[in-house]
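For this depiction, one protein chain was excluded, whereas all remaining protein chains were kept in their positions.
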Amino acid sequence: MKNGPVFFLGLFAAVTISWAGIVLASHAQLGGLVPYFDDTEGKSFPERPAGIAARGQLVYADLGCASCHTQQVRRPGFGSDQARGWGDRQSVARDYIHQARPQLGGSRLGPDLTNLAGRKPSAPDAEDLLKLLYVGTPVHPRYQFLFETRPIVGEASAQALRLIGNLAPAAGFEVAPSERAQTLVAYLRSLNNTYEYPEARPAPAPIAAKGEAVAHGTPAASHQETKQEGKK
Amino acid sequence: MSTPPNSDPRVDQAAVTDESLLAVHEKILGSQPDEKARYKLLPLNLLFIFSGLIFFAGTYMNRYAGRFDPHIYDENLKSTKGEAVAAAPVDPVVVGKKLFNNAACNTCHQATGLGQPGAIPPLVASEWATGPAERVIRIVLHGLQGPITVNGAAYNSAMPPFGRVAGSGFNWSDDKVAAVLTYVRQEWGNQASAITTEKVAEIRAKEGDHKPWTAEELLKIP
Partner (left out) sequence: MTNAPTNAASAEVTAIDSGARRPLLLLLGAALVWLVVSGVLALITSIQMHSPGFQADCPVLTHGRAAALRETAFIYGWAANAGLAIALWVLARLGGAPLRALNWAVIGTIFWNLGVAVGLVGIATGDMTSFAFFQLPRYVQPLLVVAYGAIAVSGVLAWSGRRTDQTYASQWYAVAALFLFPWLSSAAQVVLLWAPVRGTLQALASGWFTQGVWACWLAPLALAGAYYVVPKVSGRVLPSYDFAPLSFWTLIFVGAWTGGRHLVGGPVPAWIATMAVVSCSLLLFHYLIVGLNLRVACGAEGTGIKFIRYGLAAYVLGGVLDGITSFRGIALRTQFTLISDAQEQMAIYGGVSMMFFGAIYYMVPRLTGRPWASALFTVGHRVLVTSGVTVLLISLFVGGWIQSGELLDSKIPLADILGHLRIWFLLGSAANLVILGANILFLVNFCQSACVCSPIQASTENLFRQPTALEAPVS
């Protein structure tokens, strides 16, 4: 510690090495991840979200929804993620490559939303989600600032919420979702991880080593990728 | 040395000077030139703990790092010999179903496999669909034209070639042909044998770019 330059160099090296080891190394491994082309379906997965959904993700981020909702399903054996119907497979890095701001989240006060639109038997539709946002539940806050109560001019808006009882607005008024509410709901309705990538269903470990390895460290997934890149 | 009492909570008294604090602790680190007895002070048990932790870290890393493969998410996937970690095989029936319902099959034969009376023959309980592999493979590879009798009813239409042959608008690989045939032969109560990719490849190699088959031609094949 006496030697100033060496001390500073050591500090700098500490940060640089961990940076290189975690951020750069994983970037080298995953930064070039391409969508997986499925020959059977004739499409690449994940599919690029619609523009309105991508904008909705920004609303999701700026309201801080991620402070109570995660968007990552863990593999069987890790909690009750799949038993709760949050997804049929674990989330993998490829799921997120089209997302500008992945919202993995860190707390599960609310349910996981990874596969909200792909849930079986019934995924919530836009009306369910808008009503949840407007009305709330005993455990979910209501976000009425995302809606506008306005007088009905001419014909009632098709987007207005159908509210009954004491929630209904005064006669001659309607409650319509703002643009932010609509993009947020479009985003939530785009959350879907039903497609199974090869890396999400790894084969069980081989029981015995079978002599010389045939293909050195070439998992099926990277094989597929090369095929697809070759086609382009 | 006794600790001076700190009776007033409003101000903490210092017991020692900064200079002596520095000097004494620097001396412990043994960087004073006249200090020789550095190593006798090292408690070995702490060194032992440190090296134990390093040893544990190395072992754990070796066991659970998944060979640093970016596509391995399960740390228990251990294959020490550098073998490829393959994805679990996909059930051909699942793939076949997707193909059947995404592509052209269901537009004519219907998702129910019942076809259209008079034009498109059914696949359910059909003696053709569940019949010899040699015939069904040829139908899907190269297509079928002209009249055909299925379950005693006559049909007359044309089926396009699906295989990777000249004139095919679909260009399906042998994998896909095998998968969709397996699906057809094992769905809706059909219980015929599965079709392998190798069998499809063999027939495609044998027949080449055959023109669409007719029912009579096919009936000559065992």
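General remarks:
Each chain carries a letter (A and B) given by its place in the written order, and its residues are counted from 1.
Going forward, contacts are C-beta pairs under 8 Å (C-beta built on N, C-alpha and C of every residue); 3 or more make two chains touch, one makes a residue touch a chain.
In this text, all values refer to a predicted model and were calculated from it rather than measured experimentally.
Screening B:53, B:119, B:154 or B:219 for touch with the missing chain picks out B:53.
Although one chain is not drawn, the whole complex shows that of A:6, A:109 or A:168 it is A:109 that touches it. Take chain B: the residues that touch the chain left off the picture are 1-6, 8-30, 37-38, 40-43, 46, 49-50, 53-54, 56-57, 60-61, 64-75, 77.
For chain A, the list of residues touching the undisplayed chain reads 1-2, 4, 7-8, 10-12, 14-15, 17-19, 21-23, 26-27, 29-31, 33, 61-68, 70, 72, 74-75, 77-80, 83-84, 90-111, 136-145.
We take it that only the chains that are shown with their structure count from here on.
Distance from the chain A centre to the chain B centre is 20 Å, each centre being the mean of its Cα atoms. By the touch criterion stated above, chain B contacts chain A in their complex at residues 31, 67, 69-74, 76-89, 95, 98-99, 102, 173, 175-176, 179. Of all residues in chain A, those touching chain B in their complex are 2, 26, 29-30, 33, 39-42, 75, 90, 92-93, 198-206, 209-210, 213-222.
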